[in-house]
Every structure is written in C-alpha cells, then in structure tokens.
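Here the complex is missing a single protein chain, while all its other protein chains stay put.
After this line comes subunit A, so read on.
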C-alpha cells in the first residue's frame, strides 16, 4: 500500500486574512511540501498540471518532478493528473521516460482529461473529442515506450514514420501508468484494457459513485485477462483537515471550506463531509474513515490526500503533514490487516523490473538514420 499526497497547486487567497501567495512562493512551497512528504515517511507526491491562473502547478509536470526527485531519496513522484488529451503523446513519452532516468525509476504518472473546457483550444484541440483524444493519445504513448521504431497514423496528430522516442524506458521497463477519472466509465475501461492502474478522484463525489467506478474497472481488468478482479490496481483520492481536538479542526477549516474554489458557497461542511470522503476532525477520525475506504473498493494500492488547497497557509499545511505522519504507522498497519496475500502491492519500478526478468538497457545506440531506417532526403 502506497500513501501520499497530491496537489492541485491553486493560488487562492487565504480567506481568514486575505493574503495570497505569489507564484514564486507557491512553487517553492510545493517543493517544501514534497520534501516534507518524504520526511514524514510518505511514498508518493503527485502534482496536477494546469495552464491558467489561479494555478501554479506546472504546465509540464516533469520540470517540478525532476526538481523534487533531485531533492529526495525514496519518494515516488507522479502526476494527478497530466493531460493525455491536450499534450502531444510524443512529448509525454519523451519527458516521462527522461524523468524515469533522472529519478532512477522513482516515478509513475497518472493521466487525466483535464477539468476545464477552455484548455482544449489553447492546444488546438476540441473538448468534444475528450474521450477519443484520451484513447488515441494513450495508445500511441503506450506503443512509443514499448516499440523502438513506431510507424503510426491517427486522427489527432501528424503521422509518425520510423519514429524512435528517446530516451528508451529505464531498464527496458516503461513507467507505470494510472488512469484518473471522476466520472467517465470509458476511462475505467481504458485502464482495465491495458492492465494499468485506475485512480478514482473520490473526493468530489459520493462513495457510492466511486464504488461503481472501481467495480467496473475491476470486472473489466479480469475480463481482459490481467488477473482476478481483486488484483486490479486501484488508487483513491482523499482529503482531511486534522487537529487534535475535532471541534478545533472544524472551527479552523470552515472558513476555507466555505469559499473553496470547487465546492464553496454550496453544501455545508457537515453535509459535504457526510456525502464525500472529506474528514474534518481528530487524527483518530481521519485514521478510521480512511481505513473504511476499503469497505467499498476492496483492498487497494494507493491512497493520495489533498492537503494544500483553498488558501491554507503553508504553516498549517505542514502541521497537517506532521499529524499525518503521526497516524501513518497506524494507517499502514490498518491497511495491512486482513489483506490477503494474493492482493498485489502498488507497482514500483523495482518490482516491475523484477517481473520483467531483470533490467536490460534499452538504449538505441544507432545514429538517427540507422535507427529510423530512413534518411532526411528520403522524405522528399
């Protein structure tokens, strides 16, 4: 079981005092937060990708993730999510393979479609093609990491003739991919088809919805022959605000919740807490609620929490991390309790290399002409 945090990188005013961090502060705080994640013993840090204010998450996550990988030793860096719709799959293949080398395999990535319509035309795409883009682009990405020379033609980008994406995956094993979704069953189906991980956003919608999505993914994972349904690779989001005394947590968090960019001005903190996995209370309450997620998705592989959003100051966020660190041993023990032996662990680079029969270097050494089998003048 991997435990970690994910950030949306929103630059939101602190509603209690009106101060807003600069982009510089938010970006540096994000790196501080990632290092803190390693310090308290978490396994994963994942960043969102955004292309518009009020976000200071990177437009190209590997830039941030490389910096974090350079300043940590054990932490797995990932995305939550990187956009499989508007990014060129060739760039994704190159950038994340490069990150794989830079981080010595301490990385994976989660793909999403993006949560805002306007982003599509900024990159020459149409939101109505969201699902077809996610399907075609990932299929190409999948091939670029598994075939040294790719000939490809599709609908949404220029064709590739004899193309080799570099660098080749570290140790000959492509990065592990999660497919993230709030509500699209097509994405659960896509994850199942490839035997990739499925990450349910979980934090915005009722548990009953997540339960349905994960069940579909598990059924289809088995259908496509990747293993039994309970061996599918499942991740969940979560969010909490903790204080030692639960009333203090509610009192302190409410002003942030009430004007939160996503659900603010809507349901009450109490209603939203009962309708979604949000837990505002004592560390013990967060521990118990989190361990309860298994009741409706089964034993799973990755739990990521959102901790640094809605204008919460970095000092408070780091205090939340300290409290998370305190319950971490109990979380790990709780998740391990009663977990059947045939349930796989979350994929890591090391485990995937071992499963592939050991590391083999996949470098394509040949010059460009020999690698692609053609010369520039042949294209005329």
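Here, a residue touches a chain if its C-beta (ideal position, glycine included) is under 8 Å from a C-beta of that chain, and two chains touch if they have at least 3 such contacts; residues count from 1.
To be clear about the criterion, contacts and distances are computed from a predicted model.
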For the chain that is missing from this picture, which UniProt protein name fits: "Iron-sulfur cluster-binding protein", "histidine kinase", "ABC-2 type transport system permease protein" or "FMN reductase"? "FMN reductase"
Hidden-chain contact residue, picked from the options A:96, A:163 or A:263: A:263
Residue of A:23, A:104 or A:271 in touch with the missing chain, whole complex considered: A:271
Any idea which of A:6, A:96, A:138 or A:204 touches the chain not displayed? A:204
Residues from subunit A at the interface with the omitted partner, ascending: 183, 204-206, 209, 262-267, 271-272, 275
